[in-house]
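Of the protein chains in this complex, all but one are displayed in their positions.
Note that the chains are named A and B in the order they appear, and that numbering of residues resets to 1 at the start of each chain.
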Amino acid sequence: MSVLILDIVTTAAILFTVATGLMIILGVMKLINFAHGAFLTIGGYAAYIATVAGWSPWAAIPFAAVVGLVLGLVVEYVIVRPLYARPLDAILATWGLGIIIGQLITIGFGREVQFVEPPISGAVEFLGLSYSTYRLLLVLVAVVIGAGLTGLLYFTRFGLNARAVIMNEDLARGLGIDSTKVRLATFGLGAALASVAGALITPLVSVDPNLGLPWLVNSFMLVLASGVSIPGLMIVSLLLGGAQVVVSTYVSPIIGGLTIVVLAALILRLRPQGIG
Amino acid sequence: MNMRNSFRILGGAAALGLALAQPAAAADTLKIGVPVGLSGANSVVAPSVVQAAELAVSEINAAGGVLGKQLELVVADDGSGAQGAQKAFDSLVFQKEVDVLISMETSAARNAGLPIVNRGKVPYIYTSFYEGRSCSPWMYVNAWVPEQQVAPIVDHFMTSEGAKSFYLIGSDYAFGRGMLEFTKKYIETQGGTVLGEEYLPMDGTDWTPIISKLKAANPDALITSTAGGAPNVTLTKQLRAAGVEIPYGNLAVDEGTARNMGADAAGIYISASYITGIASDENKKFLAAMEEHFGGDLKTPNDLSVPQYEAVYLYKAAVEKAGSAEPKKVIEALAEVSFKGPRGDISMSKQRHAPLTMYLAQVQPDGGIKLISSFDNVDPGEQCPNL
Partner (left out) sequence: MSGEAMTESKAAAGGAKPRAELGRVLRWGALAVALLIVAPFVLDTYTVNILIRALFLAALALTVDILWGYTGVLTFGQSAFFGIGAYACGLVFTHYGFGPGWAVLALAAGILAAMAVGLLVGWLAFYHGASPLYASIVTLALPIVLTQVVFAGGRFTGSSSGLSGFPTYYWDLEVWFWIAGAFLILVTCLAVLFVRSDMGRVLVAIRENEMRCAYLGIPVSRIKILLMVVMGGIGAVSGFGYAAFTNVVAPELTGFLLGTELLIWVALGGRGTIIGPVIGTIAIDVTSSYLSGSLPFVWKLLIGIAFVLVIVALPQGLLPELGKGLRRLLRRQPAAKPAPELRPARSRVVAAGAAAPLVVEGVARHFGSLRVLQDISFKVGRGELLSLVGPNGAGKTTLIRCLADGMERSGGRVVIFGKDLGRWPPDRCVALGIGRKFQAASIYETLTVAECLRLARYRLEPFSLWQASPILELPEAALRIVSETGLAERLDIEVRHLSHGQKQALDLAMVLALEPTIVLLDEPTAGLTKTERERIGGILTSLVERERLSVLLVEHDLDFVRQISSRVIVMHQGRIVLDGSVAEVVDSELVREIYAGSGHEPAPAGGTA
């Protein structure tokens, strides 16, 4: 029973970590970034580069953040900005971008699975159970990310501007906030978060050009169901992630893969603005 | 956009299609078609398979070719799946008009390609281990089937590790299910019990609930049969991260992938018809030739690539025996020829399949393979009783 609870909590933490980047972009820019999966993959490959270069596995994380940030800024300027008024087209354009990034990675690194040095491996005794150390660590990481983002949003100037833009962009512009800069910075931050998440999950997944793809749709559904708020995302990650674990364990792992998508679609039908 | 212009464009496209529709020029080479997973689940091992074929072809051509004709390799990407295989097989059989198909594929790809092979009437030597019982008048198999591979691992676990209860995990497709179905039957005939049998779809990456179930069931040993590449890697990584240390037999991993998994792969048992440590002269010669031919780009030869090398030679032998490359004659001759390759004497003489020497080995912490025991001439059983 307790293993189930740990599974649920750790799964929720991983889902939360992976989805935050997508969420802040949706919140500030009202845009679904379908290149999110590709940014996860970039983070995974950043960790691979760190391994090849012989750095400590922990160094992979800031490295991934920087790579993600730079790429995110470029992408916002070139592809996302022109599509400000066409949100559905922005979904398609970012999906196309994801394809481009995937192919570039394949051409550059090859199709094979790459080996990335994990920072920690093995299991640890926790509450009388033997459980994966790394998964437990990720719970901590998720909390740190959540707290960090909340702090950014509520205790910094940038956060204040961002919240103004989230609530009413036209009004914010009217008050003198340069919403273009806010959007640029937000996209960069979202990409950086995705990249960091990608680097963080490498010990649990296969590092190949398709790393990010399985996470894209689930992240997307979670973010929409969360009502674009940090506490909302935590709740939804626990609820839906938990449902996924329960269904996978007691019904079938195949149907379990569906739970998040189906439940999120139903939640949105009943409450279009999401929870939270 | 009015109809007139759209029809002009349609006409232009048709002309373009005509221009591209050049039939393959007939030549005095023998074309070997290699549909293989350059992308998808098999993309990890595909390069090694292509290299093995390239070495065989260059050796044979240097020695004068087959019946005076040079061999030519034509490689096509089958995407490791059914849709891609269709396109690859179509391209090789109908566009490039190859004389023979020699390759390893996932079961999904093979099942999709067989109808095309049957329609195109081209000999097909399947060089991948698989779940068995796939039969076609045009296909031969020179790799192992469950009857040959499963017993060594299970026997070793039951005798040397004292395992009585087993847990089975696999990818949900023909190979995964076929292998584990056979394994379950075998374990039960040997007096063991199977505590659980769980599957994830081929593109599934989260084994968490299955691993939790495994730990709860507390079996003595674990046997897995996942799709190559990513599923192998994710399962092993997640197992190790969860602290699973019971004897672990992997029916579907090769040396190269094992090396890429680093320390996580240590301790895995594999049962294969080829390991690089085989002490025969043929193997030493083969490895040296691979090293020389590919140098730094060499992909470790493995249980999926070496049968490819041998299959090219088997084709050569069959064409020479039949006196021509005519498909019907080659098909008959393939049952009667043999080739002494790195895996020993290979002859696809038992109902289109080949008796093989099987090796039980264990992955070491440095990624290397340690041989534990070997079994000569293991029979493939009744695979295609009607052929």
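Some observations on this one:
Here, a contact is a pair of C-beta atoms (placed from the backbone, for glycine too) under 8 Å apart; a residue touches a chain by one contact, two chains touch by 3 or more.
Just so you know, these numbers come straight off a predicted model, no measurement behind them.
Within the complete assembly, B:S91 is the residue of B:S91, B:T208 or B:S271 that touches the hidden chain. Touch with the chain omitted from the figure is made, among A:A93, A:A142, A:A191 or A:L239, by A:A93. Set against the missing chain, the residues A:A53, A:V66 or A:L104 yield one that touches it, A:L104.
Subunit B meets the missing chain through residues 1-3, 5-10, 13-14, 17-18, 20-23, 38-39, 74-77, 81-83, 86-88, 90-91, 94-95, 106-108, 111-112, 114-115, 119, 171-177, 199, 201-203, 227.
Within the complete assembly, residues 32, 79, 82-83, 86-89, 91-93, 95-97, 99-100, 103-104, 106-107, 217, 220-221, 224, 252, 254-255, 257-258, 261-262, 265, 268-269, 272 of subunit A touch the chain that is not shown.
Everything that follows uses one rule, which is that only the chains that are shown with their structure count from here on.
The touching residues of subunit A, counted against subunit B in their complex, run 3-4, 7, 10-11, 106, 111-115, 117-118, 121-124, 130-135, 203-206, 208, 210, 214, 245, 248-249, 253-254, 256-257.
On the subunit B side of its complex with subunit A, the touching residues are 38-39, 43-44, 47, 172, 198-201, 203-210, 212-213, 215-216, 229-231, 233-234, 237-238, 240-243, 257, 259-264.
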